[in-house]
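Yeah, one chain of the complex is gone here, protein chain that is, but the others are all in their spots.
All chains are identified by letter, namely A, B and C, in their written order; residue positions are counted from 1 within each chain.
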Amino acid sequence: MIRFDSDYTEGCHPRVLAALTETNMEQTPGYGTDEHCERARRMIRAACGAPDADVHFLVGGTQTNTAVIASVLRPTEGVLCPETGHINCHETGAIESTGHKVLALPHENGKISAQQLRAEVERLRGDECYEHIVQPGMVYISQPTEFGTLYSKTELTELFAVCREFELPLFIDGARLGYALATDSDLTLCDYAQLCDVFYIGGTKVGLLFGEAVVVCNAALKKDFRNMMKQRGGLLAKGRLLGVQFETMFEDGLYLECGRVAVEAASQIRRALLKKKLPLAFDSPTNQLFVELTRKQQAALAENFALGKWDVTGGDTDVLRICTSWATTQEQTDALIAAIRAL
Amino acid sequence: MIRFDSDYTEGCHPRVLAALTETNMEQTPGYGTDEHCERARRMIRAACGAPDADVHFLVGGTQTNTAVIASVLRPTEGVLCPETGHINCHETGAIESTGHKVLALPHENGKISAQQLRAEVERLRGDECYEHIVQPGMVYISQPTEFGTLYSKTELTELFAVCREFELPLFIDGARLGYALATDSDLTLCDYAQLCDVFYIGGTKVGLLFGEAVVVCNAALKKDFRNMMKQRGGLLAKGRLLGVQFETMFEDGLYLECGRVAVEAASQIRRALLKKKLPLAFDSPTNQLFVELTRKQQAALAENFALGKWDVTGGDTDVLRICTSWATTQEQTDALIAAIRAL
Amino acid sequence: MIRFDSDYTEGCHPRVLAALTETNMEQTPGYGTDEHCERARRMIRAACGAPDADVHFLVGGTQTNTAVIASVLRPTEGVLCPETGHINCHETGAIESTGHKVLALPHENGKISAQQLRAEVERLRGDECYEHIVQPGMVYISQPTEFGTLYSKTELTELFAVCREFELPLFIDGARLGYALATDSDLTLCDYAQLCDVFYIGGTKVGLLFGEAVVVCNAALKKDFRNMMKQRGGLLAKGRLLGVQFETMFEDGLYLECGRVAVEAASQIRRALLKKKLPLAFDSPTNQLFVELTRKQQAALAENFALGKWDVTGGDTDVLRICTSWATTQEQTDALIAAIRAL
Partner (left out) sequence: MIRFDSDYTEGCHPRVLAALTETNMEQTPGYGTDEHCERARRMIRAACGAPDADVHFLVGGTQTNTAVIASVLRPTEGVLCPETGHINCHETGAIESTGHKVLALPHENGKISAQQLRAEVERLRGDECYEHIVQPGMVYISQPTEFGTLYSKTELTELFAVCREFELPLFIDGARLGYALATDSDLTLCDYAQLCDVFYIGGTKVGLLFGEAVVVCNAALKKDFRNMMKQRGGLLAKGRLLGVQFETMFEDGLYLECGRVAVEAASQIRRALLKKKLPLAFDSPTNQLFVELTRKQQAALAENFALGKWDVTGGDTDVLRICTSWATTQEQTDALIAAIRAL
């Protein structure tokens, strides 16, 4: 059985494991105050061209999303996001558990547009019952989106301009950011640091055992974030584990390399799917593919491959997710492609 | 200027005011432990045919909805409701402020159906990612709905059956329940007490200065509700004010009488609107009418009448709300009808 | 049975009732946007010498405390207060329900001192584990305190100076402020407006049916407070009821007059207690007296008077609270004094 059902099926990149092994018996102070974390922060600031940014390391995505959002919003405000956003669908109400409404917007390929955002903010702020409805306090998007699609530089620039106009901080969930960076997208880490107020560089799904690096670009959002991390259980005692992993990732371009492996594999599989004329639900350039398969096709693939069931329709076909990762080998990819051809 | 924009434009019914005046200098213990509250509770239990129900008095609707819902749900659960529900749209995220997601369902005339509820609960409980999504812990509807429409006895019976099957307590927001009772609906107070787990009898909009009477029919939901009321600022120090008002309302059928006045006025206005062939957005049998008016018609009426702007379209017409109440006089109704005829 | 157990045993001052009666059938818009509220706000601003203050009306104290505190604090901050503070002891964890810790300080006669506050803030901010402990975000006191005692102008000035130095907003709970104003305290309404960031003028216990007027002196704390009121169920639909009551209270000095009646009655009773050599637990100049009585003395008084049981010791004596109010008559006071003499 070969798993293509998610990008967190293995442990971590061998170089990360080597770094953890090498530093294992070092003695360091806790909670991210050690030298490894300091160095990783410097490397990330440099990679983002953001010398003044605050960089914080957390263990997982839900924790990160919750800490950032709860830190930004006033008690009566909510967070605007595509209705397909992870915070709206797959975090068991973590945002609501901090007292805030998720204000879901209709999506197109997992994305929202600047125009759509403007219209919604104007509608909410202009309402006669202004004080009786949850006002937006920030905007959340993910890059890549839940469907593996990407905002272009133009789209992101326009979206951020509307955010700025309405004084709504923009937060980019980059759980899979490495897979966006590895495409031919025109957006670099430096661009992200310029085109939002806060974002995170995902590690859990891109080669680390675990870990997400929050980059706070907007100085107004820096206040007491470590207190918030602690309150939300996100200040790891052995914080240096995160530092060691991220400093490895940002050395010699390993983070980008991890991304490239996955995107190349996905690209090969995508070609095989198209050649076979299997319909793609979304046209994703990153490491996730969403393909419509009949029950029979699903059964055939299930003999040797674990895929993700994404959308269960009532009919004869379902949408399945095929996920590659930094750990996907050419052998695994070849095997899946062969199976697709044989459908 | 005559106000038809809401049903809380006046103070209270003269008989209620007389009772408050008469009892003003009585000395009573606080927080609803006085004799007036006790008597009002007995009267409401009797009117509902629910001798074992707990009855609690709160000041307003948002407070009541929040206290009830926060008391019923487990921390990770959400409340299912029509997307038009007051808790979803017009309470500034009060439910979310207690940590819970509002799970909004598409509505038809402000209502959800048993079939729709079953499908959604099955979808949520059957999801592969069950633990990653907010599971429903109860169901909220209002009677009348936000659009003045009503669930029939059959509809409510079916809805409650699905709730029971899935062990989801059903909560009915009866902010305007008096206006439902005054129609030819086949649902009585006794029916409501049988067809849900908890509901409230609205007073603020039906003749009281303020006040809502929560009726907890399901014994499993009774636990520490007064503590919850206190925590949420809903345990009025001079609780007897609520007792005095509700005992007056449940004496000689005053509550129903208040309802009848409003429904009769609305009914006359409705006939005038239909005669004038003005389109109604919803076909409401209660005290709220939603009518489409051109800008010119709006301007003509605005000279002498305050109506509620409900739905502002981009086009030439908007939907306006006309609201009657226990306080609406025949003179006011006649004046509005004359103006409608003159459009 | 004559009640001296609390100051909310009656309805409201006859002049307030008259005003409610007179305005009962007026039609006004809702939620405090009417002319009565506007006028009451102007009168309160004038009385406080604070033309730029925001004034908001809420129904009760717990609601008011919660809305103010939740509006001021950042998510990880707590509120410093005397351990005897109402928010710490008698609001069923309302503050904690908004996510914030109450940081209780040892009290002296219900009060905390500037010196004590400085020491605690320095201790908390200077802690090595700064980020692991709840940092103070504001200070809460009440005037009069829970024990009827008062901060002097000097004490309050010093306390506020420390608050300013550490950038901690000071909030004064004035649930019984009218009874403080009626003593020979050197603090006026204008002083309070100068010596804190936000305070409230209590109505429920000083002659209204219900109602508290929040005065936001510090412009930085004004943001979206009405949204917060709505979210917390504190935006009364028929808001004009609060406006009508407060405009009556601030006309011809009625608020001060209500205070004077209670303080004069308490003063007479206090003299009787002292003459009888009954020990006072606190030396209160306002409307609350705390006296130590034996079981036998309690029983003797209980024949005709309801007193409040405050502190139940294991021994033969308990501390009881005697509470006068705006409604206390000379006959009631005389009767209690006679009974005290007869002990």
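Remarks
Everything that follows uses one rule, which is that a residue touches a chain if its C-beta (ideal position, glycine included) is under 8 Å from a C-beta of that chain, and two chains touch if they have at least 3 such contacts.
Model, not experiment: these values are computed from the prediction.
The hidden chain makes contact, of the residues A:56, A:101, A:132 or A:232, with A:232. The omitted chain makes contact with just one of the residues C:41, C:56 or C:100: C:100.
Only one of B:131, B:165 or B:311 touches the chain withheld from this view, namely B:131. Of the residues in chain A, those that touch the hidden partner chain are 1-3, 5-6, 8-12, 14, 17, 20-21, 23-30, 59-64, 66, 91-94, 97-98, 204-205, 209-210, 227-228, 230-238, 241, 306, 327.
Taking the complete complex into account, residues 75-76, 78, 89-93, 96-102, 128-129, 131-134, 309 of chain C touch the chain not shown.
For chain B, the list of residues touching the undisplayed chain reads 31, 70-71, 74-77, 98-99, 130-132, 135, 223-224, 226-231, 235.
Here, only the chains that are shown with their structure count from here on.
Comparing the centres of all chains, each the average of its CA atoms, the largest separation from chain B belongs to A.
Inter-chain centre distance (chain A to chain C, centres taken as mean C-alpha positions): 50 Å. Between chain B and chain C the centroid-to-centroid distance comes to 33 Å (mean Cα coordinates, whole Å).
Between the Cα centres of chain A and chain B there is a gap of 42 Å. Among the residues of chain C, those in touch with two or more other chains are 98, 227-228, 230-231, 235.
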